[in-house]
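For this view, one protein chain was removed and the others were kept in their places.
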Amino acid sequence: MNVTVTVNGKAHTRDVEPRTLLVHFLREDLGLTGTHVGCDTSQCGACTVHLNGEAVKSCTVLAVQAGGMEVTTIEGIGTAAELHPLQTGFWEKHGLQCGFCTPGMIMSAAELLRHDPDPSEETIRHHLEGNYCRCTGYHNIVFAVQHAAAAMRERQAGQAADD
Amino acid sequence: MTDRTDKYMGQALKRKEDPRFITGAGQYTDDFVLHGMLHAAMVRSPYAHARITGIDKSSVEDMPGVHAVLTGEDVAAAGTGPIPVGWLLPELKVPPHHAVAQGEVNHVGDIVAVVVADTRAQAEDAAAMLAVDYEALPSVALGSAALEDGAPQVHDDVPGNVAFRWEIGDEAALNEAFGRAHKTVKVNLRNHRLVPNAIEPRASLAQFSPASGEYLLYTTSQNPHIHRLILAAFVLNIPEHKLRVISPDVGGGFGSKIFQYQEEVIVLLAARLLGKPVKWAARRSESFVSDMQGRDHESEAELAVDAEGRMLGLRVNTVANLGAYLTLFAPAVPTYLYGTLLNGVYKFPAVHAKVTGVVTNTVPVDAYRGAGRPEATYLVERVVDVMAHELGMDPAEFRRINFIQPDEFPYQTPVALVYDSGNYEPALDMALDMMKYPDLRAEQERMKGTGKILGIGVISYVEACGLAPSALVGQLGAQAGQWESSLVRVHPTGKVELYTGSHSHGQGHETAFPQIAADELQIPIEDIDLIHGDTGRMPYGWGTYGSRSAAVGGSALKVALQKITAKAKKIAAHLLEASEEDVEHAEGVFRVKGAPGQQKTFFDVALMAHLAHNLPEGLEPGLEATAFYDPKNFVYPFGTHIAVVEIDTDTGHVKLRNYGCVDDCGPLINPLIVEGQVHGGIAQGAGQALWEDAAYDDEGNFLAGTFMEYAVPRADDLPSFETGHTVTPSPHNPLGVKGIGESGTIASSAAVANAVMDALWHECRIPHLDMPYTSEKVWRAIRDARGAGLGQAADD
């Protein structure tokens, strides 16, 4: 089947089998390997991307279901030159070790911060229950998200003051 | 100019490797694509034990995209040898471990055949359809059950399912000590089985070049040189230099990526037979039945004390379940990494342990984070708590009066080890202060009768890591050296590459190793890069496990750096026309003592070393040094961990409420990285204590084959942790460092277990239950104890 998906702002059309999962479409058809696969039961969250602005597990969406929609992956949320505040937060607070869960963790946390600019530790932990990390014990991930939240609030306050 | 001494060591620098991971640019094995690449899918046994009576290749050979079906016969015909064991014990029985089963499968998940196809989906389609006939055989899963008379035989060549019998310590001395005992307690403990579950599933990608006869293997490995050695010398029978093993970014290991796996052999072989690159990447449900599993001990432990509460002796008898095959370090884990640690942090006159290694129809068991030492710590610290409860002593104070004292190091234990350095009481005191221990005990009293009970688990641990003096481990059966290498290559521009045989799969080597180098060379850390994980680029090395990277790999680096600075100083002295004794390396330059302004930078020296226009007579050009560092002893990190749990008596649910610890791993190279290692370690140990359980039924059917059944800790299961450090350097390595990668796990399952049992002892006098403390188990224990009148009512 032909499917067109806009990924990180660019439309891509590919001929795929209906069974192609969105994560395989991203990794294998588009070569965007920042999105990872860590399980086969839709639990670990390593494959989290944004689909039309909402965080989803790309291992549990068919590529054909994403037809006509917009996908943002870890490669599209920030760049090395201009990191997303969450990317900075994870770096500053040592919120990653092996890095495998990190893209999904960041994409999931990004959605939290859109709804809640100042989440408590409890809120962050509950929100990230669908993103497994085996390295950090989650301790520094909580701080990483709070670091990003503070930076984003500051940026917003700065923008408000400019207006 | 500021003094550069220790400018980088000890600093919580954010990691140099992180930019690629946070932007999705990390390169893990499954991210690599080679031209014309095919995909392999494994056909795995649904039986715990069966004879393969037929495989009908024609059932799938015509399916779309299928290139080949490989069976055990094909693998044997290709001349591929079985995967060897890397640690031998006297009279060890080693059943052959083939890349693909040859006539018989011995655990659920054992590889029966391999399908290679154009795409991963096609390979999986065909693997699902391959017609295989089995004749089921009797099977056994529990170690002690496999030892019973008439138990099913896993392998014909392992009589009675006993792979080895091993013992350590002086049994006569122990019996004499027990004869003097004022009190003894005996506890039966099960240290249940775990699945390591690194979040990156294993993967391998192989290529064979017929022109050169060279193989290339990308694989998820903690130690690429070990893979190369085993694959070349034992399995493929090719010269080592014909195989290059690259272990790129690796998404966590925890031991599970040390071992030589069947799938790595398979992709190499398939790549040669088919003339195309072949990739395999595990699905998580495959990882559950093919990654080496951890722990699985059944033990009886008996502790004796005198009338003052001084420990007299510990007697241990353990059945260690090794699973269906003996893998790389399997024989060492329940023996030399376990029995030798049964002395704990205490002054035991005598310790004696017997260990029986047993084969069963389960996934093989090998090193998993801590490897033997969590088993020892859990056993010792659990039985110590049972004794403290029986004596009516505070568990912290009972430990304190039995500690080895700081002036007794180096300390010879009754179970072979010589502890290098230690000072246990300050770590205990700091941890008790940190957690406000007296307040917790008061709160525990206050909570009585509220429907919630509080438990406080205190444990003090010591572990042996930084494997290890090669001659010593050689005497004990290791078929490997345990030194480490480092190569330091200074470029003409003064930029520096470091090479290490250690491997980072999350530990932050790319930051910590340059921190060591930046201080030694007195140059900016930005000028230094670490290269690792590629046998084609590094000198030989033994890799990362047993918390050895800093203590052994870091020490190798330090020695190589010292060679560089020694040579650089010679060159600088020559350029400054001064004698070497008059030149100092300080504040980032080589300068003549007492003559300010007369100096050469590292860049000046590096350039001249390469230009060689003006070098001291007889000195070779270039600035490069290699060191092979063989440690003189293990290193012995220690500390005290305290866990606080709250139990809902209505449901039995255990909540880990607080966790605090004080660890001593010697000087901290990078506190940020050290803390991260501690946090992750605590989470894994707590996971074992409360949730994780790789359960089998009696016949070896695996009951926890996905994340739907196997509970790894999630963010909302855990509290934040409080951490602290004391610093007692190791006296025998040039950095003074000890390991920290496993301490958290070694300590925390015991700490959380003691917390749960502390609650249940105070509430209803239950002396011991085994991990994991699942809610029904805890609820039943409370209900039964109350029913039997052991509860509070009986106390009142």
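Should a chain be cited, it is by its letter among A and B, assigned in written order, with residues numbered from 1 in that chain.
The rule is short, and it goes like this: a contact is a pair of C-beta atoms (placed from the backbone, for glycine too) under 8 Å apart; a residue touches a chain by one contact, two chains touch by 3 or more.
Operating definition for what follows: contacts and distances are computed from a predicted model.
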Of the options "Urease accessory protein UreD", "Xanthine dehydrogenase family protein subunit M", "Carbohydrate ABC transporter permease" or "cytochrome-c oxidase", which is the UniProt protein name for the chain that has been left out of view? "Xanthine dehydrogenase family protein subunit M"
Of A:D40, A:E70 or A:E121, the residue touching the omitted chain is A:D40
Of B:K57, B:K569, B:H653 or B:R786, which one is in contact with the hidden chain? B:H653
Which candidate, B:A121, B:V245, B:V384 or B:L718, sits in contact with the chain we can't see? B:A121
Positions on subunit A where the hidden chain makes contact: 1, 17-19, 21, 24, 40-43, 45, 48, 51, 54-57, 59-62, 64-65, 108, 111-112, 127, 129-131
If the missing chain were put back, which residues of subunit B would it touch? 120-121, 124-125, 128, 283, 285, 650-651, 653, 690-691, 695, 703-704, 706-712, 714, 717, 774-776, 779-780
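As a working rule, only the chains that are shown with their structure count from here on.
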Quick one: which bits of subunit A touch subunit B in the complex? Just the residue numbers, please. 17, 19, 27, 31-41, 43-44, 46, 73-75, 78-80, 83, 87, 90-92, 94, 96-103, 106, 121-122, 124-142
How about subunit B: which of its residues touch subunit A in the complex? 14-15, 17-28, 30-31, 33, 121, 197-201, 249-252, 254, 283-285, 505-508, 672-673, 675-676, 679-684, 706-708, 712-716, 718, 720-721, 744
